[in-house]
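All protein chains but one are shown in place.
As written, the chain order gives the labels A, B and C, with residue 1 at the start of each chain.
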Amino acid sequence: MSVIAPRFKFSEFVKAIIENAFWIIVVTTLVGLPLAMIVLFYVDLPVIDGALVTPFLALTWLSHPELALPLLKSFLTSDAFRILAFPGFGFAALVAAGTIFVERKMLAKLQLRVGPFYCGKIEGILQLAGDGLKLISKEIIIPAKADKPLFIVAPLLFVGAAAAFVALIPVAPGWVVADVDVGLLAVFAVIGFFPIITVLSAWSANSKFPFIGGIRALYQMVSFEIPLILSCLGVVLLTGTLNLTEIAQSQAVIPWIVLMPIGAIVFFICMLAELERIPFDLPEAESEIVAGWLTEFSGMMYGLVQLGSYVKLYAFSALFVVLFLGGWSGPAFWPPLEESLLESGQELGPIRLQLPGLPLFSQEFFSAVIWFVLKTAAVIFFVLLPRGVFPRIRIDMLLRIGWYKLIALAFVNIFVALGLVYAGVVGPGGIF
Amino acid sequence: MVTAILGAVGVALPVINVLRRESGSNMFYAAIALGALAAAISYVVSQVAMGTVAASQVLSGDVVADDLLGAFFAIAMLIVAVFTTVSSFAYMRERRYPAVYYSLILLSAVGMVMVAYANDLVVLFVAWELMSIPTYVLAGFNKRDPSSNEAAIKYFMFGALASALIVYAISLAYGLTGTTDIAGVVAGMAALDASLVPLALLAGALFVAGFGFKMGLVPFHMWLPDAYEGSPPPVTALLAAGTKKAGFAAAVRVVVIGMAALSVDWALALAIIAVMTMTVGNVAAVMQKSLSRMLAYSSIGHAGYILIGLAVAPYSATALPGSLLHVLNHAVMKGVAFVAIVGTVTALATAHIDRLRGLGRRMPITAVGITVSLLALAGVPPLNGFWSKLVLFGAAIDAGAAAPWAPWLAIAGVLNSALSLAYYGWVIRKMYFEDSGGERVREPRAIIAVVAFSVGFMVAFGVYPEPLIQLAQSAAPASLMP
Amino acid sequence: MADPAFLALSVLTIVSAIAALELRSLVYGAIALMGTLGGIAGFFLLLDSPFVAMFQIAVYVGSIAVLILFTVMLVRRELIFTKVEDPRRRLAGVGLMLVAMASLGAIVVHSGISGITTEEPAVDFRAIGADFLVRYWPALILMGLVLSGAVTGAMVLARREDTEDDQRAS
Partner (left out) sequence: MTNELVDFTLVSVALLCVGIYGLAVKRNALRMLFAVEIVINAANLNLVAFARFVPDSGGQTLALFSIAVAAAEVAVGLALIIVAYRMYRDIDVAKFGTLRG
């Protein structure tokens, strides 16, 4: 009998449960409900089907499929859904999680290893969940001489900046969290935050390896931002707008990568550098400086930074799709369904299959999203691929590439775009 | 056109440097820079000589005015830039990064010229920055010399503050009139609602403060002696004779013309600043031990003389021409004085007045240059400085009919000139009548050339000043008279 | 009357401007300066000028703040936290600031611009582009020269002379 764990007594167990239940009931009725009422007093509740939907009504409706559907529909068009779930952070985090798993598995296959194997029996598909649980349950260690507030806030800011980046990316016509007129400029504004957050977190750890890594990240990101911006200018010249939705829509006929391959290549290389992917992963070069600016992070803070960097990867890939690959445009996947099918359902012998309240989304929407996800996945694949193939390059080589070659190529691209505009190929009266 | 030549060459120089993959070869870059400046100056002069330049288009709607006022200042500033470049032949011989050095001089020259030509507050501001930012770097170009760095930091801090104040002033002027065009601002200021006048005055004060930092007017002059003493001497020539004059160019365009529309006693304020400036400058100059510091204070004093013209501009037709004339003359005089200091610094490694004993024997040509320029600065009759001062003081006395305080300006100016003659004379006495017993030193040829040219200039226009006065009179905007 | 967003922004901007000057640590000062710059960008958004706002964030946060932080971090760690100043001078400065604020504020409030609001639509940012190319093209060229001069000058200044000779030799 161990001393640490006392002997289990069933009566004690039951008593504990009852005590807990008692306190929960008391606290909810005396504090929780009044608080909820006060909050609800200030919240504008939605009106659906002519009824004011209070939370209580919503709960009753949810138990009834026919009534739940309009509720769901109105939730799907709400801002909260956009920000948290679909074009916003939830979707991006899902893609990011998928990316992490695919990366590990794919690299393993490239290098004739097996990769994650045991977790979840089938090819280790639960590995990610396992890792997440591990990271959450680990202790967060803060170095004794670190600048605590900055050190704690930095990962949150990193994820926040990545989420802000995602919010600017349109996924389907009208499906974007923040549809700003100067979207591309806003993207650059958001990208500008990453080096600052990186170098601040590196400085705040008060340790050598993070600082070296942070300074490297600063050099790298700042010097590749310039060709990144310049390579986008060609697209802006051809479309005459900074709004990302309009840019994507302008490529219904032909994606700009066909007309401006140089710009696309420059953008892609800069993207690799901004994302600190191999062969440009000097800021976290694990064989030289432990883990670069991530060295001192532990537990969920490390997890947050990883999440942020993969969300950033998704966002950059999606931006590439929007700028150069035509966004969501592509042929429809299946012919539009008949109206009657939606309205009255399908007779299947004795039963009639019908869901009220359909369609939730239009056909074009599904087609657009599928095209967008496919294209993004393809770009992500190409971002991941170099990791299995290329070695890491030196910092001076990296900066030389950025300052001499890429900037020159980006200018070439701008002149190509100008030539296209002046030759009348693109623009009013042109072919496209 | 001028911008195109100078700007293209200025940007091209570092590129050539990178392409040639070598350091040194000072002469090569200097020759290119000099060629560009010569092309620019001959272009401007030929335009003026052929008479294709319009008289004065201050109130035209163009962003850049191609007029005589601009051309006049452009000639003055390009001469200074040439002086700087030529004297750098000697100074930069053993130093690094000559390509960047000359390209910065060219860029700054573009900025000065465009300040003179600018007819819109936006262009004026950007040109002002183009003039200033390279000079911050040039002032700190001697990286191993603490005093050069200190000078640069002081200059930078005050310069940055000045440009921030100018933006603020422009923002107020823009807000009050709804346009950035100087003509539009003038028209708007004239038709201002009475309740807005305090804001307009605030804008005017901020303009004066902003430009005043560059010009070295008295409440804003504290950076100037340090910056002039610490910077490399050719750069000091550029600062004292070039950027300072650009400040006056901007002031002529904006403060005098723009604020003439505000019928308040801004002129009296300028006059008070003028008297303070010349008195402080000249009194402080007496106490200096270093020749470059003394000249720095004396150039504060001269800023006061030039300001006389701006102050009495509404009351006298000859005031602005007098200012312009003195700007040109002072550019040449101060330029050659600082170039001569370059000579003493490169040959004797000092600019200290006590160490200049016997300079008349050791470096005769440099000493002649210093002597003639000092005499001209003091306004001794057969030299050009005399005529510009005469025109200026005459205008002040002339304006006495309309403004009773104006003749006092002339009196203050004459007294100050007398004071300045005293300390200039002291320097001349050190050079010629005391002997240090040193050997004769070989003088750099580039400096001999500059001295020869400018002594010729000063004596020639001292004896026969008519063409310059004519030019100044046609350059000054005439629409200002009440 | 001003709306809450405006009030919040103005408090943020002014407080962080004071904090940028007064905080003991230079790193936090730089962060507070970023707060000021971001607040100004927020004002630009309130003024329906999203282009300038985004440009402000991209330039100030993307380059200026990075440069400042980089310089701050180059400096020795003790220096970041030391703050020497003359208390009397500071007192005088605070007094001067308050007097200036009060008097300038009085001038502004009592002048004719109080009470102006506008219902007109904001200027489209495409008009700015047209302005740049049609009216202010000389300024644009000069701006290019400014930037190139500043970059070459800053590079020459910041280059270390003691180590570069070794690098060249190797």
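Quick note on the criterion: contacts are C-beta pairs under 8 Å (C-beta built on N, C-alpha and C of every residue); 3 or more make two chains touch, one makes a residue touch a chain.
In this text the structure is predicted, and so the values were computed from the model without any measurement.
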For this session: Using the contact definition given at the top, list the shown chains touched by the missing chain.
Result: B, C
Seminar exercise, completed: Contacting the left-out chain: of B:F28, B:Y168, B:W405 or B:F453, that is B:Y168
Exercise. Among B:Y29, B:Y136, B:Y315 or B:Y424, which residue is in touch with the absent chain?
Worked result: B:Y136
Exercise. Among B:K214, B:K244, B:R293 or B:K389, which residue is in contact with the omitted chain in the full complex?
Worked result: B:R293
Exercise. Mind pulling the chain B residues that touch the left-out chain?
Worked result: 121-122, 125-126, 129, 133, 136-137, 140, 143-144, 146-147, 149-154, 156-157, 160-161, 163-165, 167-168, 170-172, 174-175, 178-180, 225-226, 229-230, 288-290, 293
For this session: Spell out, residue by residue, where the missing chain touches chain C.
Result: 1-3, 6, 10, 13-14, 17-18, 20-21, 26, 29-30, 33, 36-37, 40, 43-44, 46-49, 51-52, 55-56, 59-60, 63-64, 67-68, 70-72, 74-76, 79, 83-85, 89-90, 93-94, 96-97, 100-101, 104-105, 108-109, 113-123, 125, 127-128, 130-132, 136, 139, 143, 146-147, 149-151, 153-155, 157-158, 160
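Keep in mind that, in the parts below, only the chains that are shown with their structure count from here on.
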Exercise. Taking each chain's centre as its mean C-alpha position, how far apart are chain A and chain C in Å?
Worked result: 31
Seminar exercise, completed: chain A to chain B, mean C-alpha position gap in Å, rounds to 58
Seminar exercise, completed: Residues of chain C that touch two or more other chains sit at none
Seminar exercise, completed: chain B residues touching 2+ other chains are none
Exercise. Residues of chain B touching chain C in their complex?
Worked result: 3, 7, 10-11, 14, 63-64, 96-97, 100, 103-104, 107-108, 110-111, 114, 120, 122-123, 126-127, 129-130, 133-134, 136-138, 140-141, 143-144, 175, 193, 195-196, 198-199, 202
Exercise. Tell me, which parts of chain C touch chain A in their complex?
Worked result: 27, 31, 34, 50-51, 54-55, 57-58, 61-63, 65-66, 69-70, 73, 125
Seminar exercise, completed: Listed in rising order, the residues of chain C that touch chain B in the complex are 104, 107-108, 110-113, 135-136, 138-139, 141-143, 145-146, 148-150, 152-154, 156-157, 161
